[in-house]
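Omission of a single protein chain aside, the complex is shown with its protein chains in their original locations.
Letters A, B and C mark the chains in the order given here, with residues in each chain numbered from 1 onward.
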Amino acid sequence: MNQPVDNRAARDDYYRRIGTQGMTPLWEAMSALVPETPRTPCVPHLWHYDAVRPALMESGTLITAREAVRRVLILENPGMPGSSSITQSLYAGLQLILPGEVAPSHRHTQTALRLIVEGEGAYTAVDGERATMHAGDFIITPSWTWHDHGNPAEVPVVWLDGLDIPLVRFFDCGFAENHPAESQPVTRPEGDAQARYGANLLPVDFRSTRGASPVFAYPYARSREALHRLSKGQEVDAAHGHRMQFINPTTGGPAMPTMGAFVQWIPAGFSGNAYRSTDGTVFQVIEGRGAVEIAGRRFDFGPRDTFVVPSWMPYRFVTQGDETVLFSFSDRPVQQALHLWREERIA
Amino acid sequence: MNQPVDNRAARDDYYRRIGTQGMTPLWEAMSALVPETPRTPCVPHLWHYDAVRPALMESGTLITAREAVRRVLILENPGMPGSSSITQSLYAGLQLILPGEVAPSHRHTQTALRLIVEGEGAYTAVDGERATMHAGDFIITPSWTWHDHGNPAEVPVVWLDGLDIPLVRFFDCGFAENHPAESQPVTRPEGDAQARYGANLLPVDFRSTRGASPVFAYPYARSREALHRLSKGQEVDAAHGHRMQFINPTTGGPAMPTMGAFVQWIPAGFSGNAYRSTDGTVFQVIEGRGAVEIAGRRFDFGPRDTFVVPSWMPYRFVTQGDETVLFSFSDRPVQQALHLWREERIA
Amino acid sequence: MNQPVDNRAARDDYYRRIGTQGMTPLWEAMSALVPETPRTPCVPHLWHYDAVRPALMESGTLITAREAVRRVLILENPGMPGSSSITQSLYAGLQLILPGEVAPSHRHTQTALRLIVEGEGAYTAVDGERATMHAGDFIITPSWTWHDHGNPAEVPVVWLDGLDIPLVRFFDCGFAENHPAESQPVTRPEGDAQARYGANLLPVDFRSTRGASPVFAYPYARSREALHRLSKGQEVDAAHGHRMQFINPTTGGPAMPTMGAFVQWIPAGFSGNAYRSTDGTVFQVIEGRGAVEIAGRRFDFGPRDTFVVPSWMPYRFVTQGDETVLFSFSDRPVQQALHLWREERIA
Partner (left out) sequence: MNQPVDNRAARDDYYRRIGTQGMTPLWEAMSALVPETPRTPCVPHLWHYDAVRPALMESGTLITAREAVRRVLILENPGMPGSSSITQSLYAGLQLILPGEVAPSHRHTQTALRLIVEGEGAYTAVDGERATMHAGDFIITPSWTWHDHGNPAEVPVVWLDGLDIPLVRFFDCGFAENHPAESQPVTRPEGDAQARYGANLLPVDFRSTRGASPVFAYPYARSREALHRLSKGQEVDAAHGHRMQFINPTTGGPAMPTMGAFVQWIPAGFSGNAYRSTDGTVFQVIEGRGAVEIAGRRFDFGPRDTFVVPSWMPYRFVTQGDETVLFSFSDRPVQQALHLWREERIA
């Protein structure tokens, strides 16, 4: 059958009529709905910490942690203004807690991760145990666990927050509630979870009840030492350097069901191969100085900078005179659980 | 710290300045981002097949299956106009294939399910095997498998399509390609997959390579017989009747990683308890007549009607003089894999 | 150090002394404890049903089912006299139940399988449901489930029993108890388990609680039909024909945790390649006539014959004028769960 001009009018009239019945024609939307390759609305972007820090400290003069509940500046992808998202499924922000402050205790469906950027001595409490935080430490607050923060130390503390807020909203499954107390009671000594679950041992009667790791604090000292030892071996990945994933030692799977978290070591003077994968990824620079080329655009980075690589965009690293350590997170565990994940090494 | 009036002006000025750096304040968006309970944009809705059928048949006069690629009227949730979605994560549509037509072969990341509504004798081909479709049959075309349809019979055939199109778009991981041939070659006889994987047997060397069930056709005759036998037992669920999930017999898990599919039998004269869960669900009536009350609104239904129950809205069934059989699908497997799913029985 | 003659005497004296302390020298036993390849005590053997049947029927005149509890002639591997075992880990026997008899209800840690050899109309009851048995049917009575048998029909019924009795004894974990009633009450109609678990559907609230399949009856009619359909496809394994494993559809794994059960179809005039694996296997001929060569020895078989192939002995099949169907069982699931299993195709 042809498509004569009057058929277009007939079609438009038809579309109007069926629209009143809550229906639309697939054939007019096929390429948008079933694209040949991913068409992300996200764009690459980098936030220089030196530029961001003043704004963060200024927030400390404008609002208290108690009023804000969480004093966080959301890093929003310029390709999705108004979304409060850094990729379609992920949220990222920089949180500041000043000396003496407390961020009240609550719990919610959304899982959160923290990568400490600056400062030392503040704590995160999860399910009755406190973990003191240091720069480079990786902390998780699993879905539906009571959590709160406090800063009994003398210096401001800043960390990068990563949450699956957009994902939980997409699946319409978000719940939240406040703890009756501002700070949950401490019921286990610091280091208990690591000893109980993270030392290549498990209690004989342990039965896993939730998706996330019961080890909720991954100190940078331990991870850095592991990376250091690995750097003694010869083989370094041509794209990633040594890239490791934080795991749930009770399953060997990712530390959180909805967000994969990674740490990678790149040697000085590295000129990496390009790589891409379907999980848009947020990177936080812990150590080192270099550049990342994302889909042809070059972004120079230094310590404490944050950048986002959208889904399926090729990227490669070039580093300078020191070892570089990058933290990163993405929704890879979700894509892998759903058999949707792809990656590609580009020679 | 107080919040004097000039602090509001100071805050607004601050928000404008940080906005230029790609940042926004969390504390102004907290309740929207981290709600106490799910706040779905979806609304309940029902499409009467008797009202929809004429529009569907009319599409057959306006466009060929070949030009359309897939001649489908998308059922769009009135709460999300322009989204082509029936819930936030799911797509549903009614597809028509006329006698003699072929829907060309392609493959894509998105998984599809079909529930045959009307007609008989058309086929779906998946990975080299054809399955002849009958009313009530449930067919899957797993992610990235070549699939096409044809109608060598004398009557129009209509089915309900369900796809994870919005989910795949959300995770920016969609790929698609066309088969070189309009119809893929047939390499296995009809019924091969069922014999090889669905008879409570598996080949000794079988190793699971993908997420979805290798059994891709679930004939209504078999499912109806199973439901019939179950109806002989005494215990019927006070909310669901007998509700069963289609499984992947090589894992015991859901037939598809991204969409759960269900079939339930409800006795005549049933007055069910209310129930709700976080997975918004699309229902297709196969047999029977009755009503569903969704968040207090009553929708009368009959055979071939389609309705959607949004996330976390309570619903209950009331049936009339015949046994009722409903097919349904939702994103439950995703929520369960991510430890996000909740349900509640309301006495 | 050399080993002078007086060192042998010194060693012998040493061995005597340490023997009183409950110690023995490993170096004198190394090759027996850690052999280069498996050194099974089992030998190949075949029991012709025509020769065995008279003895079986004679047992019916010597003892009642009630007194015997189970009237079974144990098939004992001639390489392990007095062991009541057919391979090191498995037990096999032929059980006879006469018209009107009942084998009382009990439960035990040991899992049992049944392959019906002769007769029809007797039943096996498992957990409140009865399954009527026909020749070729495969039935399981999972660990610790109440089970009993009865024969309300007019003809004697004979089946092959397979149990993990030696395995359970080896691990010192066997428990057993009698049901208060001779026959357990019937609480579910016949066919309920198949409808509930075996139709590629599962109840929405189903949570797996045990290792074995909840489908406990695998009728020969269904399996034979599946094999028939597979025989229409071209590719037949050069050693096995079409070999399938009975599965637990709630996991995709073997029907029982301790015993794998298989059924294979071999075309007429088959001259198979040699094959061996570490799981010693018991075969029961359901249909057909041919021969099996085990480690060079030829055994002719016909319908209803039973034969055993020890671990790691190569075997091959040669069949005659009809299609052949063989049932078999082994401890393969255990070896695979423990990462111990090996197989080898010998060209």
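The rule we apply is simple: contacts are C-beta pairs under 8 Å (C-beta built on N, C-alpha and C of every residue); 3 or more make two chains touch, one makes a residue touch a chain.
Since the structure is predicted, the reported quantities are computational estimates derived from the model, not experimental observations.
Engineer: List the displayed chains that the omitted chain touches in the full complex.
Structural biologist: Across all of the complex, the chain we cannot see touches A, C.
Engineer: Given that one chain is not shown, which residue among A:F246, A:F283, A:F299 or A:F329 touches it?
Structural biologist: A:F246
Engineer: For the full complex, which residue in A:G19, A:P189 or A:G321 touches the chain that was left out?
Structural biologist: For the chain that is not drawn, the touching residue is A:P189.
Engineer: One chain is left out of this view; which of A:D50, A:E225 or A:E344 touches it in the full complex?
Structural biologist: Checking each option in A:D50, A:E225 or A:E344, the one touching the absent chain turns out to be A:E225.
Engineer: Have a look at C:V155, C:C173, C:V186 or C:A268 and name the one touching the chain we're not showing.
Structural biologist: Considering the complete complex, C:C173 is the one touching the chain left out.
Engineer: Mind pulling the chain C residues that touch the left-out chain?
Structural biologist: These residues touch the chain not displayed: 1, 3, 7, 10-11, 14, 17-18, 21-27, 29-30, 33-40, 42, 45, 47, 51-52, 55, 58-59, 62-64, 67-78, 84, 87-89, 91, 93-94, 108-110, 143, 165, 167-177, 210-212, 257-258, 278-280, 310-312, 331, 334-335, 337-342.
Engineer: Contact with the hidden chain only, please: which chain A residues?
Structural biologist: Touch with the absent chain occurs at residues 188-189, 191-192, 194-196, 198-204, 208, 213, 215, 218, 222-223, 225-230, 232-233, 240, 242-252, 255, 262-263.
Going forward, only the chains that are shown with their structure count from here on.
Engineer: State which chains count as neighbours of chain A and simultaneously of chain B.
Structural biologist: Both chain A and chain B are touched by no common chain, going by the contact rule given at the top.
Engineer: Suppose chain centres are the mean of their C-alpha atoms. Which chain sits farthest from chain C?
Structural biologist: Looking at centroid distances, A is the chain farthest away.
Engineer: Counting only Cα atoms for the centres, state how far chain A is from chain C in Å.
Structural biologist: 52
Engineer: Express in whole angstrom the distance between the two chain centres, defined as the mean CA positions of chain B and chain C.
Structural biologist: Roughly 43 Å, centre to centre.
Engineer: Can you list the residues of chain A that touch 2 or more other chains?
Structural biologist: none
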